[in-house]
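Mind having a look at this structure? Questions to follow.
For this depiction, one protein chain was excluded, whereas all remaining protein chains were kept in their positions.
Coming up: chain A.
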């Protein structure tokens, strides 16, 4: 019995080991790249954020690197410039993300509706802004809003309105508009493909029960594409946290856009100031906030989902 067991188990463990080795061979390229391009920079960033440069007096000779614990974090959290960059991006996100996703959902439902004409044309047309490189879109918009060049501003002038889309208070709406223009189609496509996956019998059954088209959208389709909505929201939260392209391009025509407009601007400036530890700290704080916000959102919808 015992001999039988041993003779039986030997090929199994051998087999299992071989399988594990094959799996490891397949995983290795990914794991290596992941470690080199992803984990290592993150680890290095965390490590760097704990150090400050120590200088004496005028500080005109090579500084020494000293362990600062959370000193950089305390500095960054008390830094009014960095704090206002975070707040600015948060406000843009709070307004822009719901507007954009509402639009995306509406357009996706319209495309999915039975009676819609020229579906293929509209699907492509809505998606087209996303196909354009982000910087090109931002350049185009920056000419559309630049004082002196903007047809929008001159149209407003013709109506007797004074409108400057690059003035301080108008910057956030202008950037929000650029983001919405660029990303609505992308989000629409994700929601639209989720809608496509709904079996037609469901809508059919609802219609048989006397449900209107609007009712089907509200009671059947939207609940089913909820995971897609959650996904696009999380993407949008993270995308907003990383806001850079649009304001960076817009800055050329908008002198009111400060060089610390978004947290990434602030971190980049810290690099320019040769303050690597501080740049790392600002990056970590930004990533942590994006993390907390997106996971907070997931928790929130998770709890509500359970209650439904």
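Just so it is clear, contacts are C-beta pairs under 8 Å (C-beta built on N, C-alpha and C of every residue); 3 or more make two chains touch, one makes a residue touch a chain; residues count from 1.
Note that contacts and distances are computed from a predicted model.
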Leaving aside the chains on screen, match the unshown one to its UniProt name from "Sugar ABC transporter substrate-binding protein", "Hydrogenase large subunit", "Sarcosine oxidase subunit gamma" or "Pyruvate dehydrogenase E1 component subunit alpha".
"Sugar ABC transporter substrate-binding protein"
Quick one: which of A:165, A:179, A:203 or A:280 touches the chain that's been left out?
A:280
Mind pulling the chain A residues that touch the left-out chain?
37-38, 41-42, 44-45, 48, 52-55, 57-63, 75, 81, 148, 166-168, 227, 230-231, 234-235, 238, 241-242, 252, 255-256, 258-259, 264, 267-269, 271-276, 278-280, 282-284, 286-287, 290-291, 294-295, 298, 302
